[in-house]
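Structure first, then comments.
With one protein chain withheld, the remaining protein chains of the complex are depicted in position.
Moving on to chain A:
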Amino acid sequence: MIKVTYVAHDGTETVIEAEEGTSVMQAAVSNDVEGIVGECGGSMMCATCHCYVDEAWEARTGQRSDDEDEMLEGAASEVTERSRLSCQIKLDPSLDGLVVHLPEEQL
């Protein structure tokens, strides 16, 4: 199992464990973590799974794709260099302990 910490906009932390291969979005939704909507179920259609990867993890989560970049333009909150669509980050052992921050709004 891979541990992920979601830091809500107000600072509240939720720590969950998810199976390898699950996306950061899916892990949040299945554990009822508020702040990630994931309306399109990971089809890169909705940008309601926006998150900011913690600085310490940036190198390991990889780059966002061109399509992801375009979809993020539709995100409800500010997009920064650390913005990702959490449905596009798949959990693997190298991400055990991952920390992501959640935006104020997803819609």
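As a working rule, contacts are C-beta pairs under 8 Å (C-beta built on N, C-alpha and C of every residue); 3 or more make two chains touch, one makes a residue touch a chain; residues count from 1.
By definition in this document, contacts and distances are computed from a predicted model.
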| item | value |
| --- | --- |
| Candidate names "phosphoenolpyruvate--glycerone phosphotransferase", "FAD-dependent pyridine nucleotide-disulphide oxidoreductase", "Amino acid ABC transporter ATP-binding protein" or "Acetyl-CoA decarbonylase/synthase complex subunit delta"; UniProt protein name, chain not shown | "FAD-dependent pyridine nucleotide-disulphide oxidoreductase" |
| Among A:Cys51, A:Met71 or A:Leu91, the residue in touch with the chain that has been omitted | A:Met71 |
| Absent chain, residues of chain A that touch it | 22, 26, 29-32, 39-41, 43-45, 66-67, 70-71, 73-74, 107 |
